[in-house]
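Every protein chain except one is present and positioned as in the full complex.
We call the chains A, B, C, D and E, going by the order they appear; numbering starts again at 1 in every chain.
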Amino acid sequence: MKNLEPTIDLIINSYKTHGGINTAEDQDLPNKQSVVEILKDVQSLIFPGFFTEELVNSDNLRSVTGEKIYRITKALTRETLRSIGYYCKKNETTCKGETCRQRAANLVHSLIAEIPEIRRIASTDIQAALEGDPAAKSIEEIILAYPGFEAILVHRIAHFLFKQGLPLIPRIMSEYIHGKTGIDIHPGAKIGEFFFIDHGTGVVIGETTTIGRNVKIYQGVTLGALSVHKSMADKKRHPTIEDRVTIYAGATILGGKTIIGNDSTIGGNVWLTESVPPGSLIYNQYSQNSSQKKNT
Amino acid sequence: MKNLEPTIDLIINSYKTHGGINTAEDQDLPNKQSVVEILKDVQSLIFPGFFTEELVNSDNLRSVTGEKIYRITKALTRETLRSIGYYCKKNETTCKGETCRQRAANLVHSLIAEIPEIRRIASTDIQAALEGDPAAKSIEEIILAYPGFEAILVHRIAHFLFKQGLPLIPRIMSEYIHGKTGIDIHPGAKIGEFFFIDHGTGVVIGETTTIGRNVKIYQGVTLGALSVHKSMADKKRHPTIEDRVTIYAGATILGGKTIIGNDSTIGGNVWLTESVPPGSLIYNQYSQNSSQKKNT
Amino acid sequence: MKNLEPTIDLIINSYKTHGGINTAEDQDLPNKQSVVEILKDVQSLIFPGFFTEELVNSDNLRSVTGEKIYRITKALTRETLRSIGYYCKKNETTCKGETCRQRAANLVHSLIAEIPEIRRIASTDIQAALEGDPAAKSIEEIILAYPGFEAILVHRIAHFLFKQGLPLIPRIMSEYIHGKTGIDIHPGAKIGEFFFIDHGTGVVIGETTTIGRNVKIYQGVTLGALSVHKSMADKKRHPTIEDRVTIYAGATILGGKTIIGNDSTIGGNVWLTESVPPGSLIYNQYSQNSSQKKNT
Amino acid sequence: MKNLEPTIDLIINSYKTHGGINTAEDQDLPNKQSVVEILKDVQSLIFPGFFTEELVNSDNLRSVTGEKIYRITKALTRETLRSIGYYCKKNETTCKGETCRQRAANLVHSLIAEIPEIRRIASTDIQAALEGDPAAKSIEEIILAYPGFEAILVHRIAHFLFKQGLPLIPRIMSEYIHGKTGIDIHPGAKIGEFFFIDHGTGVVIGETTTIGRNVKIYQGVTLGALSVHKSMADKKRHPTIEDRVTIYAGATILGGKTIIGNDSTIGGNVWLTESVPPGSLIYNQYSQNSSQKKNT
Amino acid sequence: MKNLEPTIDLIINSYKTHGGINTAEDQDLPNKQSVVEILKDVQSLIFPGFFTEELVNSDNLRSVTGEKIYRITKALTRETLRSIGYYCKKNETTCKGETCRQRAANLVHSLIAEIPEIRRIASTDIQAALEGDPAAKSIEEIILAYPGFEAILVHRIAHFLFKQGLPLIPRIMSEYIHGKTGIDIHPGAKIGEFFFIDHGTGVVIGETTTIGRNVKIYQGVTLGALSVHKSMADKKRHPTIEDRVTIYAGATILGGKTIIGNDSTIGGNVWLTESVPPGSLIYNQYSQNSSQKKNT
Partner (left out) sequence: MKNLEPTIDLIINSYKTHGGINTAEDQDLPNKQSVVEILKDVQSLIFPGFFTEELVNSDNLRSVTGEKIYRITKALTRETLRSIGYYCKKNETTCKGETCRQRAANLVHSLIAEIPEIRRIASTDIQAALEGDPAAKSIEEIILAYPGFEAILVHRIAHFLFKQGLPLIPRIMSEYIHGKTGIDIHPGAKIGEFFFIDHGTGVVIGETTTIGRNVKIYQGVTLGALSVHKSMADKKRHPTIEDRVTIYAGATILGGKTIIGNDSTIGGNVWLTESVPPGSLIYNQYSQNSSQKKNT
C-alpha cells in the first residue's frame, strides 16, 4: 500500500487554500442528525402512540409525556445554542454566553408551549385529507402513510422556529422532510388551516408564499418566484393563494404580486404569472394542442 | 430553566381536546420501522445475496433461507395482528383473540408461499428494464441501483397483502418506497408483467389503475382520478393502460373510464382525460407553441 | 403454526428456476450500505466539521483527517475489490487476485488524491448557489440544507470513479443521492464548474449529457434521450448545455445532437428536441392557450 | 443441511416435559438488561457528570436532571409492574391491574425521593475510602475506579427496594454488580455509613447480615451462614458486625448469633463462628504452622 | 501533530519479528463476540421467555423457537468452521473444505439435538439450588440471578462441544462465564446432575475433574492439580468428587488420585491432597490456632 502521508498533507493544505468552505476553528454547527432526531421526538409528542413501540395509556401518559418534553428541551436547547452561537460570530454582534443560553432556553420553551396549538391545526389538516382523498380509509392511515400530511406538520414546526428568528435549524428540518417526501416548503411560507397536499412529489413552495385556509394542492405544483436577483431577498417574491383554492398537478404559479382569488381552481400543468380573480377556473386546452396520429 | 410542569399539563390536556387524532387507550398500531425492516427482509429473501454482507452459497443457502423465513414469519405475524386488531376495534366487529391470530398467521403464510411467484414476475420486470434502458449494464445493476425496479417489487409485495384485505401495512410499505424513490404507487393498483419505470421521480399511480403487460413509463407520469369526491371511493377512478404502451415523462392520464389501447405511445407532458384506441401516438405540438426570442 | 419446511423448499427451488436473478455461488457484490457510509465519510473529508459531532481545530485536524483517510481507504478498497472481482467474473477476463487488489488500491488512492480538486470545484458550486438563490443566507446553510448542492457533490465523486472504469459503485452512489434528493444524475454526465440546481426534485440528467460552466437548472428539468434502443448504448444520446445557460422548472431537453448555445434561457415546461443558438430565450405561450372561465 | 423440523419439535416437546423451568403463558418477567440500564441511570443521577459524555453545568443541570428522573420513572415503573405482576400470580393473591400500577408508581417514586439520602450516605462511603486506602488519589478516582465503592452504592439502591418488598429486581441488581466486581452482597443486608471494601473480589455478605458504622473489609471476606436448611429461611442466619471493625482478606465469619464487638480487628484468613467482645484482635498464628524447608 | 508513518512502520515490522503471536495470513479465527452471542441465544432457547423482551405464548412458541434454532445453526456453523479450519491448518492434517463443512454442520446439529437433555439436567440443578439456599425465593430468581446456576448451564453446553472434539469455542465459552461470574470451570470437567455452586466467586474446577450427583460447593473452592508439568497434559490431574459431597468456601482439593468419597463434607479453607473415605467430615481446627488478644 502506498504511503498516504503526502496525500494527507495535500488535503490539509487544501483546507487552507479553499478556506471559505471550512468550518472555522472550533466552530460548533448544529448537528443534522440531532435535529432530525429532535424533530421525530416532537412528532411523537404531537401524536403519542404513533411513532414508538411503546404503548401509551392513561396510566403512563404523563410520565411518558414528561420524559419526552425534558428530552426535547435538553437536546433542542443544545442545538439552538449552536445555531445562535454560530450566528452571533458570523454577524459580529455582541452576544455573551449567558444571554445566548437564555435566548435558546426561551426559544425552546416557546416551541413546547406551542404544541397544543400545532396539534389543533394538525387536526384541521387531517380533516382536509380525509375529505380530499377518496382513498383515505382512516385518521390513522393519514398520520402513518400520507407524506403530504407529514410535510405540512414538519413545516408548521419549522415555520414556528423560523418566525422566532432561529437560523439554520428550520432549514435543516425542511430539507429533511423534502428529502423524505419530495415536498419542498421553505420554512418562511405562511400556510392556513385545513391544508392538504396529495401525493406531493415535486411540490415547491417558496419563502414568501402566503396560503389561505382550505387550500388543496397536488404533486408537482410550484409556487415560485419570477426573478431570482439577490436584491429581491427581502421582498415578497412568491404568490398569494386565497381560501378554498385547488391547484392540480404540475401547475406553476409565479411572482410576488400574483394572487389566486378565493374559490379558484387551477388546472393541471397551468402556468400562471398573473393574478386571477375569485372564482376563476383556469385550464390548459391540451386536447386541441395535441397532434394525434391514430393507427387507422 | 423554567418549570416545565404547567406546559406538560397543557399538552396532556390538549390530548383530550383534540382526541380524534390520538391513539386510543392501549391501542397497538403496526410499527412503521418494523414494517420497513420486514420489507427489507422479504426483499433479501427474494434476491438472496444482494442486500446483506453475508455470502450465500449452496452449503448455507437452506439455513440462511430458513432463518430468514422464520424471522419474517414471526415479525410480520406480530405486525399483522396489530393491524387486524386495530381494524376490528375500529369497526366494532367481533373478532376474538384466537381468530385474529389465526387469520394473521394464515395471511403471513400466504405471502411466504407467494414468494416464488413474485420472483418469477420480478424476473420479467428485470428483463423489461434491461431492454428498455440503453444505460443498463447488468442484472446486478438493475437490482442494486434502479429505483423503478425496487418500487415495482415493493408494490408487488404490498399489492398481494392489499388483496388479502390487510389494512395499513400495505400503505406503510408503499409510502416507504414512495419516500425512497419518489414513485407513488397505491397498493391497490393492478400491474402486469414486464413493467418498467425509468428514473421514476414524481410518478403517481392511483388505487384503481389497471396496467397491462410490457408497459413502460417515465418520470413524472400521473395515472390519476378526475374527480375526488368521497362518494367515488369504491368506484374505478383511475385509468386502464393496455399492453405494450409507452408513456413519456410528465404525461398525465386521468379518469376511470379512460383506456389507453394496446401498443399506444403517449408523449411527454401530454394531458389525457379520454380514451385513445390501440396503436395511438399522442404528442403535444410544443415547438409551435413556443415564442422564441433570439438575441440576433 | 404451520410447518414451514415445504414452503422453504419451494423457495429454494425457485432460486434454481429463476436463476438469472440470483447472486452466483459465493459471489461477493459491493454492499450498498457500506458504499453509502464511505460516501458520507468522503463528504465529511471534503467539509471537515460539518457532518460529525466532533469539533475540528488546528490541533486535531491532522489526526482527524489522517484517521478518516485511512478508514476510507480500507473500506473503499474492500468494496472496489468486490466490484472489480464481480466484473472480472462476469466478462470472463483473466484477472488474478493480486492484480485486482493492485488495481483497487490504485483506484482508491487516485480518488483520495483528487479530493483537493473536488474541493476546489465544490467551492465554485457554493458560489453559484449563493448568487443564484435570494433565500440563501450563508455558505453553511448551503452545505447543510441544499439538496442540489449535495447531489452535485456526490455526482463529482461518482463521476470521478465512473471515469476510472469502476462498475456498480458510482451507480450505487448516484441512486443513493437520487433517493435522498429526487435528483437523478447519471455518473457518466460531464458537468462544468459553478453549477447550481434549485429545489431539484424530479431533475433527470442522462449518461452522455455535457453541461458547461455557470449553468443553473430548476426542479423537474429533464436532460434526456430521444431514443432508447439498446443499439444506442455507446452513442451520445443526451443533450449538450453550453456555458451560462439557465433552464427553468419542468423543461425537457432531449437528444444527443441537441445543443443549447451559450447564454440561453429555457423557460418552464418548455419541450425541446432541437438545438438553439447562443443567446436564445425560449418560452411557452401558456397564457394564450388557457381557457379561462371566470365567475362573473 | 439437515431438515431441522423434527429437532424443533423435540425441543418444543421438552418445554412441556420439563415445564417447571419455563415462563408460563404470556408471563412477563422483569428484563435483566433493562434493570441494568435503569441502575446505570440512577448512578448517573447520583453522580451527575461522571457516567455520561455530556457536560453538566448550572445552566443545564435542571433540564438534564429532570429528563433523567422522568426516564428512570418510566422504565422502572414498567419493570416494577412486571415484577409485582409476576409475584401476584405466583402467590395467587388478588391484585387488580390498577392497584398493581399504583403500587409500582408509589414504589418508584419513593426511590427517587430517597436519592438525596443515598447521596448523603455515599459521601460518607467516599470519605471512608479516602481515609482507608493510601493509594487513593482523589474523590474522582474513587467514583470512577473503586469497585468496592460501586458495589456499596448499588447495594444501597437495591437494599432500599428490597425493604419495600419488591421481588426479583433487587436481586438482579445485586447479581449485576457481583458479576462486575466479584462482590456479592445480598440486598437484604443492613450496612451502616462510612463503609469501605478494598479490592473486594470474593467478598460475600449474606441476607441477614448487620454491619455498623465505619467498618472496613478486604477481598475474600465471607459473612455467611452456618446452616443452610430451608427451615432457616426467615431467621437471622448471618453475623452482626459492630462499629469501627476491620476485617482483613479471606476472613470467614459465620452464624446468626455471631457478633463482632465494636473496635475489633479480624486478621486475614481467620475463621470465626462465635462472638468476640469489643476491642478484640483475632489473628491466625500462621508463621508457626508453616513447615519451611530452606535450600541450605 | 507528529508524522505517525515511521511509528506505523515500526509496528508493522514488529509483526514480523515476533511473528509467533500473530494470526497467520488470512487465517480466520472464531470471533469471541459472536460465540458469546450464540451462547446467549442457546440460553434463551433453553429458557424461552427469560432472556428476551419478547413475550412467549403457545401461539408464537413454535415460530419463535424455529427462528432461534435457525439463527443458532447458521452462526454456530460459521464459527465452528473457523475453529475446525484453524485446527486443520495448525496440525497439518488433510481436511478438505467440504468435509470440514460437513463436520461443522453435524457438530452443530448434535448440539441442537442435545438441548432437551441439557434442559432436563438443568432442571435438576435448579432443584439443587432451591433446596440448597434458604435465601432462594423462586425458580425464576435462580434462573435470573444465580451466577452459580448460569455457570453450570454454560459448562454443560461447553462440555458437550468439548466432548465432540471442537477446539477453542468451548474455552471461549468457559472464559466468558468465568469473567462474568468468577467461576472457572474447564470445559473438560465431568459434572453430574443436581449440582449447586453458591456465590461462586473464585471457584476453580480443572480439566480432568470428575464430580458426582448432588454435590454442593461454595465460593473459593479449588479442585486443582498437584503438578503442572506439560508431560501431565493427557493424564488425570484433578480430583474425583463422589455423590452427595458438600465442600465449603475456600477449600482446596488437589491431585488426580484424590477421591472424596460419597456423603463427605469438607470444611471451609481445608487443604486436601489425599483421598478421604465415604462419610468423612474434614474441618480445620481454626479456633485453637488463633491468638486472641482481648481488650481487657
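In this section, contacts are C-beta pairs under 8 Å (C-beta built on N, C-alpha and C of every residue); 3 or more make two chains touch, one makes a residue touch a chain.
What you are looking at is a predicted structure, and each value in this text was computed from that prediction instead of being measured.
The residue touching the chain not shown here, chosen from D:220, D:239 or D:256, is D:220.
Only one of the listed residues, D:5, D:37 or D:141, touches the absent chain: D:141.
Residues of chain E in contact with the chain left out of this view: 1-2, 4, 7-8, 10-15, 17-18, 20-23, 25-32, 34, 86, 90, 167-168, 171-172, 174-175, 178-179, 182, 184, 186, 188, 201-202, 204, 206-207, 220, 222, 224-225, 228-233, 237, 250, 252, 263, 267, 269-274, 276-285, 289.
Where chain D meets the omitted chain, the residues involved are 45, 47-51, 53, 55-58, 61-62, 65-66, 69-70, 73, 105, 109, 112-113, 115-116, 119-120, 122-123, 126, 131-135, 137-141, 143-147, 180-182, 199, 201-202, 219-220, 249-250, 268-269, 284, 286-287, 289-296.
Remark: the residues of chain C touching the chain excluded from display are 59-60, 63-64, 66-67, 70-71, 73-74, 77-78, 101.
The rule we apply is simple: only the chains that are shown with their structure count from here on.
Centre-to-centre, using mean CA coordinates, chain A is 58 Å away from chain E. Shared contact sites, meaning residues of chain A that touch two or more other chains, fall at 66, 70, 73, 105, 182, 201-202, 220, 250, 269, 284, 289.
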